[in-house]
Each structure stands twice: as structure tokens, then as C-alpha cells.
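A protein chain is absent from this complex, but the other protein chains hold their places.
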Amino acid sequence: MMPLLLIIPLAWAILCILLPQRWLSLTIRAGLLLQVGAALLLTADVYVNGPIEYALGDWQAPLGIALIADGVSVTLISLSAVVALFVAFYAQSYLQRYEHEQTYFWPLFWFLLASLNGIWLAGDLFNLYVGLELLGLAAVGMVTLTGEKPALHAALRYLYAALLGSLAYLAGVAILYGAYGTLAIPQLGELLDANITTFVAIGLISIGLLLKTAIFPFHYWLPPAHGGALAPVSALLSALVVKASFYILARVWLDMASEINSHVVLYSAAQGLGVLGAGAILWGSWQAYKAAQVKMLVAYSTVAQLGYLMLLFPLAIGTTAVAAGLAWQGAMLHLLAHGFAKAAMFMSVGTLVLAIGHGKVNDLAGVSHRIPISLFAFGLSAVSIMGLPPSGGFNAKWLLLQSAMASQQWWWFILLVVGGLLTAAYVFRVFRISFVEKATHEFSSTSSTLDFTALALAAIAIAMGFFSQWPLSLLQSSGFQGGGL
Amino acid sequence: MISFSVDFWYAGIGAALIALSLLAFLLSKRLLKKLLAFNIMGSGVFLMMVGMAQTQNDGAADAVPQALVLTGIVVAVSATALALVVIRRFALASVVAALAAENKAAENDAAENDAAEKNGAERTGSDTAVSDTTVTDTALTDPNLNKNGDPQ
Amino acid sequence: MIAFDILLGLGMLLAAAGVFWSADLFRAIVMFVVFGVLLALAWLRLQAPDLALAEAAIGAGLTGVLLLDTLSVLRAKKTAAGKLPPVDQQLLNTFTSTRACAAQNNHGKGHENLRFLAVGLLSLGILIALQAALFMRPEAAVNLPSMVAEGIPDAGIEHPITAVLLNFRSYDTLLEVAVLLVAVIIGLSLRIPSNSNEQQAPSSALIGARQAAYAGVISEDGGNDPILRNFTQRLIPLVLVTGGYILWAGSTMPGGAFQAGALIAAAGVIARLAGYNIASRVDQLLRFGLVLGFLVFLTVAASVMFGGRPFLNYPDGWAGSLIFFIEAMLTFSIGLTLLSLFVHSPGDGAEPNAKSSQRSVKSGSTVGSDNGVGNRPPGNSGKAEADHD
Partner (left out) sequence: MADFLTIAAIVLLISLLLGLIRVWRGPGAADRMLAAQLFGTTGVGIVLLLAVITDNGALFDIALVLSLLAAVAILAFVRRLKLQQSAADASSLSTKNDTAANKKEGQ
């Protein structure tokens, strides 16, 4: 089952390069359904049988490369499969007016999906490097699609940040291999020893991944890239791509280095990661509040929301098992809810921008009458992003708050509350204007597919408020080995 | 345990190359220069990877890191080639932007040619203020300057 | 030999410093090529002839050429700007400094010094950390080389590095080929659209500018230089044969798909530079050639699963021949990919002559009637314009 999740997107990438345009639409839909089916089957398998390891080519790690599917990875596989499904339907409609871009969007889309699945399943540090590069280049390619100057400029910045980040990561991996002689993550987890070499390696890996995850102050490349790309591309980038490097970071700290991460050096570094998260929340929210373009607002919101993920490290490392468990659940739930909600948000905003012809926040007046469904989708996703009940975002933040209390780190508690208020501030800025009745603009009509795919994703983000138990029990039964559970 | 060997020496050189090219990458404002720095940094990482692993193997060749580096080289070449393509297209896109601006001016003004040339002259003035032989970009690695490039 | 190593190591640092400290980009690139040669020697000293081969083909060869070519494209526009009519002059100047904001951002001298200091300290810190990691490394607990040695008899290939690349860790290689493919897809997407119904205003405007910049080159670059022609006529077959040999050698000694592919690409680049137009005109065929290696690799890797074997396994006894087959296809595709990234780069001066003369008629009419980005899709062009405000 596991290799199918790689074979399907890779095969479909080739199909999208080779097949003539008129066959593409159906082919893509078939591939999407297969993809979702494979993801759900694997999830069910892990749910019933617990974590699975798969030796590629029948060569056991560390000589060969193993794929590992545990509760965390299958949750993320399902997330990416579902988000990709709706984004793809959205894109099929959205890209109809972009003939040139369409030709190249689909191969990149499938390669992106393949690399994401590869990263969620990877059990080998160097393989993660190749996966990260594939992901990074595909994402950069998607940003460049329109070939316009601002997009190219954003793509160049993105590319250079991604390249620097993966080199830092690779340097860390090189040191780990030089010190321990293996690249398999489970094996390294057993061997790691608290010494300078290990710290340097983990430090380099972390810096590289922080750069790729766009955590403050390394976030500079994200807003132009996510805000300047085509709407379906922005949705994929914000919902999934930045999560991949965060996932690796979490795996390295809480899985691979779990034996030694309460060592004083790593413990203080974890608090440092939390401080970066705090910076991201405050700075990102403030920039989102100031943004003139609505897509930039959403992009800066991503910067801020990624900050919450960073709180996982101070809350889960060196604290009690209860606090760590809560932090872990909260962070994963936040990742899921943000994935669904942010994809929905970029898609609905993309529809609004398409309808009014450009993206100034102040020109959104009258939107509530003309494109109510997209605005409603935006609203639902905003509820989850703000963390209002009932929503996945609310449950996630609630768990994080509880974890902060359980570990008696009141400063993170305050941060979570302030962050929620700031989020509300920039989201209500959009609402206040969009509910003004008098339209200042002409509206061009948009396809209803655009509305409803965004609405579906936003609804999932809300529904997670009621069904959080499913992913959480999956995480609990078979999470990372040392994930504090 | 610590013994000087060929592998150890080159691993150390690799580390020095990484530090040197990091300096160049962060300080340089030119895209091509940054790309050169990226390539040399990659070479430094590769040297460390092979050198450090082979010190563990009594100086005998270790096929695994060598194979990994070969993969790394291919990835680095792809990235470099891609960056060059985007840089070139970026340079061309700048021409389009200028053309569009000039065409707009030509439309808006009745005296077409005069306006276009005037506009052209102005733009030339502002653009050549930084006379550099290639595309420059200050904001790529400097978070403080990020607002300049933001399409806000 | 220690003296040799010390000299070589210091020489590499010196060459790298030369790359970074030279203000002139041409000098920096030449220094980079020189660095590549030194690095190839260092790989030999590290008993990594495969990497030396790759570095010789890539660092000293292709990357250098790609960089030189890009520089020449960017600079040619600058030189041309001097004597072109005013409108074009204004256009071409934007090539040399694309960021007007760079001018606005006048740092004080103090600011710049502070930045230098901070970055210097950071690099120094990294240097110390790396050296510390190197000196304090623990004894490795896992001995992978011995496992490789044990696995070789079952791998179907004698050369350990090829065995690691295409058998033990073939998954990495599969993804690596995907990376190459992604790069070339983006390269293709960014080339100037040649299809007439894709021909939108920006591209026709581009063609005008391009022709202004390349008017001389296009007419001159027909391969009518006798020295160049004779030289390349002898060189190309030589490079191609060597490429085939390196591919064949890969199963028993240093060599393999990637190095051979780089040589194939080099042959193509030589032909291109000499004015031959060998790039495939048929888009569909080009695409097929690009994905062929990946397609074969993936098909072989996945089809064994029908026999109940794991993904990326090879049936008993077939490993050697299947690996060679995959490698041969990969060589072809990698060569084509690298060549395509070179040839289809936007602004390649010697791009299809026939096409550009065709276009000149077309663009003549479109540029006159269209207004720049006017007929872009509404969402996007609107955004782009708003962005510039």
C-alpha cells in the first residue's frame, strides 16, 4: 500500500507531461480519487494494525531505505490527499483562463504531491533531503508559473531561501552520518548521544528547516511567494508545503532525538524555538493587520499561524508527560485545522480577487451580496484560524492552553490568548469592509466550483471541532515512539 | 581517536568552505554571485560528508556517502540550472514591465513619441542608479529589507 | 603526499575566496571553473573517482558553461544598449539593474559595517561549530561499508557506488531524477512561448526586445566560422563516444548514468554554441525524451510489484541487466534534460532562427496593436498592476 502513495503521483506527473490536453481533465480526476483511496486505506491499515515499516527494494535499513507509516504520518497523508483533492478541483476550474500555466501546473502538482507523501513516510535522513529538494523546486516552479515580474522575483527569493535551508539541513545530516555511520531515523534514535557533534548537527538541521518553514525571522520569503502566486498554488503552499519541513523538525526533535532532548542544551534551544514562535505570532499578525492586499493578509496570517506550531517544542520538551501529550495533540490538530482552513481561505480569497479584478482589501465592499458563498467559506475558515468554537482551530488552541497550564509555563498561555485576539483583529478587518453594502467595483462572474470547493474545505476545518477525537486517537495509538505519549 | 588523515584534512577544508561561502552568500547582493556561493557551499558540505565518513572507516573508501554526494551533485546542478533560468526570465520580464509602462504612457498622451521617450529617459535614470553588471537583489537574505520586494 | 594535500586544500580555499572577492563576475566564474578542477583533484585524493568524474563533467564543464552563457546574455544586452535607439536603450538598461528599489535602499555606511560584522561573526561561529563537530565526533557504531560489501554479490552490479545508487538506495535516485525533471519542466514553462495561440502580448513584446538585442548574433551565428565548425565536427563525436563508454564502464568502475548524461549534454551544448540547431522542434517528442528515463525507471520499479515483490526490487538474476537498461535510458534523458535547460533558457541568443524570423512578422503586428500586459487574465494582470502602485 505504501509505495502506491508514491507511484500514483509520480505516474500521474508523467501522464500530465505526455498526454494531450483534452484527456487531462478526466485523467487527473481519476488520479485524485485513486490517491485519496490509497491514503484512506493506509490510514485504516495503520489504525487497525499499528505502525508499519516497508523496506524499499527489500533492502533493510540502514543499507536500504525504509518507509515508515505511523499515526502521525498517515494523518498527514490523509490531510494532503484531501486538501490536494479539493485544490485540484478548484484549480481545474480556476486555471481555465490560464492556458499556458495550466500545461505546466499539473506535472508540478503531482510531483509536489509525490514529494509530500515521500516526506510524510520517510524513514531516512538523506531521503528526506532529496524529498525536500523535490518539494522546494516544485513549489518554486509553481510560483513562477505566470512568468510575471513580481512572481519571478518572489520565486527567486523563495528558491534562494530553500536552497540555503536544504544545504544547512544536508550539512547536519552529513555530520550525523559521519558520527554515527547511519541515516535511518529509528536507528539514529537509539544511537544518539548528547555530545557536541550531535548538538551541532541538530542545530544545523533545525536552522535549515526553520528557514524552509518560514519561521520568524526567516519568514521574509513567504509572504511574496504565497501572496503572489496563483490562488490554487498559494493554497497548496500554505496548507501543505511549509508543514513538510515543520514535520521533519518535529520528527528530528521529538522522535529521533527524544532520548536526549531534555539535555540542558536542547532544552534551552527548545525554549528558543518557542520564542521564535512568539515572534512569528506577533509580527505576522501585525503585518497581516497592515496588509493592503487581501492575499498578503492571508499570507502573513500563515506566518503567524506557523508560530503556534513552534510552541510544540517548549511545551513538549522537558515537561511532564501529560503536558507533552497535550502539546503534541494540540500542535498536530492545529496543523490539520490550519491546513484545511488556510487552503479554504486562499481559495475563497482567490475567487474574490478574480471577481473584483484585483486584491485590495479596501475594495472588497459589496462582496457579501455578490459572492456570498466564497465569503461564507472565508468566514468559516476564519473561525477556525481565529480559534473560535466550534472548530478544529479552537480545539487545537484549547489543547495548547491546557498544555501550557499543565507545564506551568504561563508565558506561553498569555501568548496564546494575545495571539487569538490579534488574529481576530485582522480577520474582522476583512469582514468590516466586505459587509459594506455599496459595491465600489464591477464584478465578473465566477464558476460555482470555485465557491464550493473552498466551502467544503472550510467545512472540514469546522467539523474537526466535533470530530477531533478521530485524528487524536490515531495519534495516540501510534504516534512517534518518543512523542511524549 | 583524533588522528590526522587525508580524509580529516579535506573534511576540515570542507567546513572552511562552508563558512566562507556562507559569508559570501549573505553579504553578496548579486544573484549570480549568490549562486556561485551556493555551489561552493554545496561542495564544502559534500567534502565534509565524504571526508568525515571515511575517517570512521580507517581512510578506506565508503561507497554510501560517495553515492549520496553524487545524488547531491545532481540536485545541486538542477537547482543551479533552474535558478539561472528564472534569473534570465526575470531579466526579460523587466523589459516587459518597462515596455508596458511605456506603452501606457504612449496611449495616455496625445503626443505619443515624445511622451514615450521622456518616460523612457526617466526610467533609465532611476534604473541605472545602481549600475551593476547583473541582476541585483538586496532583499534575498536580509529580513529587514523585505518590504521592498513585497507586492504590497 | 601530505604536502600535495595541504597545497591543494589551501588552493581550494584560495580559489573560493577568489570567486567571492572578485567584483567582476566574469573573473568570479572563471575562478569557479578553476575551483571545480581543484575539487576534482581533491575527490581523487579522497578515493572518490566517481565524484571526480562528476565534478570534472559538471563543475569544470556544464555549470561553468551555463554561468558563462547567462552572464553573456545579461551583458550582451548591456553592451547593445549603448548604440540602440532610445526606446530600446531604455528597455535594455533594465536588464542590468532590475530592482529599482535597490536604489532607494541607501544604507548608511555604519549599517553596512554592522551587517558585515554580524554576518562575519555568524560565519565564524559556523566554522568553529563545524570544526568542533569534526574533532569531537564519536566512534561510529554502525559500519555501513561492510554491509555494502556483503550486499554487493546480490546487487547484480560490481561497482559499489552504482550498486548503492541503483539498487540499495535506488529510491533516492528515483526522486533525484524527479528533481531534474521538475527543473526542466520549469525551464520549459519559462521559455518564451512559441505556440501562436499562447502568444500573448508580453511575449511578443519580449520578442521585439530580444531581436533588438540579438539582431547581430542571430545573423552571424550560422556556424559559418570555419575554425569553429571543424573543431566541433571532430569534438562532438569524441564526446559522444566517451559518454557511451562512461555509461558502459559504470557497472564495473567509476562512471554511470549521470556522468555519461552530462557528457551527452556537453556534446549538445558544443553543437549549440557552434550554431547547429539540434534541439528538437517537436514539443511532444522532446517531452517524451525528457521523461523516458524516469518512465522506464518507475515502470521497472513498479511492475515488479505484480510479481509480489516490493517496490524498487529487481527479480533474481535480472538486476544487472535491468540496472544497465535503466541507466542507459537515464543517460539519454539526463543528457537531454541538461541540454534543454541550456538551450531553452529564456534569452538564449541563438534560439531557433527560423522561428524568430517567423515571429518577427507576427510580433511586428502584435506589438503595434497590443498594449503590454493588457490582455492578461483579469485577476492576474490586475493584481500585477496593483502591485506596482
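Going by the order they are written in, the chains are A, B and C; count residues from 1 in each one.
Here is the rule we use: a contact is a pair of C-beta atoms (placed from the backbone, for glycine too) under 8 Å apart; a residue touches a chain by one contact, two chains touch by 3 or more.
Predicted, not measured: the structure shown is a model, and the values here were computed from it.
For the chain missing from the display, the contacting residue among C:Val34, C:Ile185 or C:Val343 is C:Val34, taking the whole complex into account. Interface note for the absent chain: among C:Ile126, C:Ile246 or C:Leu341, the touching residue is C:Ile246. Interface residues of chain C with the unshown chain, by the touch rule above, are 1, 3-4, 7-8, 11, 14-15, 18, 22, 26-27, 30-31, 33-34, 37-38, 40-41, 44-45, 49, 52-53, 56-57, 60-62, 64-65, 68-69, 71-73, 75-77, 79-80, 82-85, 87-88, 204, 207-209, 211-221, 228, 231-232, 235, 238-239, 242, 245-246, 249, 253-255, 259, 263, 266, 269-270, 273-274, 349, 360-361, 363-365, 367-368.
The criterion applied here is as follows: only the chains that are shown with their structure count from here on.
Ranked by number of C-beta pairs in contact, the top chain pair is B-C.
Inter-chain centre distance (chain A to chain C, centres taken as mean C-alpha positions): 29 Å.
Centre-to-centre separation of chain B and chain C, using mean CA positions: 13 Å.
Residue positions 126, 130, 133, 137, 140-141, 144, 147-150, 171, 175, 178-179, 181, 228, 293 of chain A are each in touch with at least two other chains. Across the assembly, chain B contributes 11, 18, 46, 48, 51-52, 55-56, 64, 68, 71, 75, 78-79, 82, 86-87, 89-90, 93-94, 96-97, 137, 139, 142, 149, 151-152 as residues in contact with two or more other chains. Touching chain B in their complex are the following residues of chain C: 1, 5-6, 9, 12-13, 16-17, 19-20, 24-25, 28-29, 32, 35, 39, 42-43, 45-48, 50-51, 54-55, 58-59, 62-63, 66-67, 70-71, 73-75, 77-78, 86-87, 89-105, 115-116, 119-120, 122-124, 126-127, 130-131, 134-135, 137, 139-140, 143-145, 148, 160-161, 163-165, 169, 172-173, 176, 179-180, 182-183, 186-187, 190, 192, 202, 205-206, 208-210, 256, 258, 338, 341-342, 344-347, 371-373, 383, 387-388. Residue ranges of chain A in contact with chain C, taken from their complex: 3, 6-7, 10-11, 13-14, 17-18, 54-59, 62-65, 97-101, 103-104, 107-108, 111, 114-115, 118, 126-127, 130-131, 133-134, 137-138, 140-141, 144-150, 171, 175, 178-182, 187, 191, 193, 195-197, 200-201, 203-204, 228, 230-231, 293, 295, 350, 353-354, 357-360, 444. Remark: chain B residues 1-2, 6-13, 15-24, 26-30, 32-33, 35-37, 39-40, 43, 46-48, 50-52, 54-57, 60-64, 66-71, 73-75, 77-82, 84-104, 107, 116-117, 120-121, 123-124, 126-139, 142, 145, 148-149, 151-152 touch chain C in the complex.
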